[in-house]
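The complex is shown incomplete by one protein chain, all other protein chains being positioned as in the whole.
Showing subunit A:
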Amino acid sequence: MNQRHIFGTVFWLESAIAGGVFVVIAIILLVSLVRRRARVGLVASQRQDNRKLEISYAVVLAAFAAFLVSYTAWQNHRETGANASTAPAGHASSSAQGSGAPSKPVTVNVTAFQWCWQFGYPQAPGSLKVSDNCQGGKVPTLVVPTGREIRIHLTSKDVIHSMWVPALRYKMDAFPDHVNSFTIKIDKAGRWVGRCAEFCGERHSKMHFWLKAVPPDEYKHWVQQHAAHAGGAQA
């Protein structure tokens, strides 16, 4: 859950900064409202500017912006760096937390369509595909193994959709005639809701799916069982 961790760090940092800035400005505002309320004997200052203060303030702001941009870009590269890891593996991060040797990522081809999802497993025998119609509460489940990298190739059959798993703090758009690829990795077993985040027409609000992470053994079992249905369309 690389994305979730990075989101957590950066969101926390920026919220703290934003909170601090808000409090400072609110205090300046409130204090001047109280102290500068019009009353007999109080005269308004006629000062027009304060060049020195303005310039130093701008410099501080610029330095702050530069810090924020580079820090968050660095975090972004950590995230996409993991994304690009179809390259020969063995980098520190994956072996550090992994259970044993880093294995080849699991590939899933996700196809969005009006108004549901299809998950294809090209590495499984008989190129297993899972789908549903997202009606009457019947939504498809994207089953993946825990602890392994999952490489998602995302596209669409018709209009633009967006694949969002709020618990992962990540989404990516699904375009027709274009494939977006990214990598996720899930540390623990569980089931999370996924939604379509890009408006795609009448049933956009119903276009859900489940993301289900199971231990690798169970995953293997699940693949064999479903592949036995020879490209079966049910999950």
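As a working rule, contacts are C-beta pairs under 8 Å (C-beta built on N, C-alpha and C of every residue); 3 or more make two chains touch, one makes a residue touch a chain; residues count from 1.
Everything below uses one rule, namely that contacts and distances are computed from a predicted model.
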Protein name (UniProt record) of the chain left out of view, among "ABC transporter-related protein", "FAD-binding molybdopterin dehydrogenase", "Cbb3-type cytochrome c oxidase subunit I" or "Ni/Fe hydrogenase subunit alpha": "Cbb3-type cytochrome c oxidase subunit I"
Touch list for subunit A against the chain that is not drawn: 3, 6-7, 10-11, 14-15, 18, 21-22, 25-26, 28-29, 32-33, 36-38, 42-50, 54, 57-58, 61-62, 64-65, 68-69, 72-73, 75-76, 79-80, 114, 158-160, 162, 164, 166-167, 169-173, 175-178, 180, 182, 193, 195-205
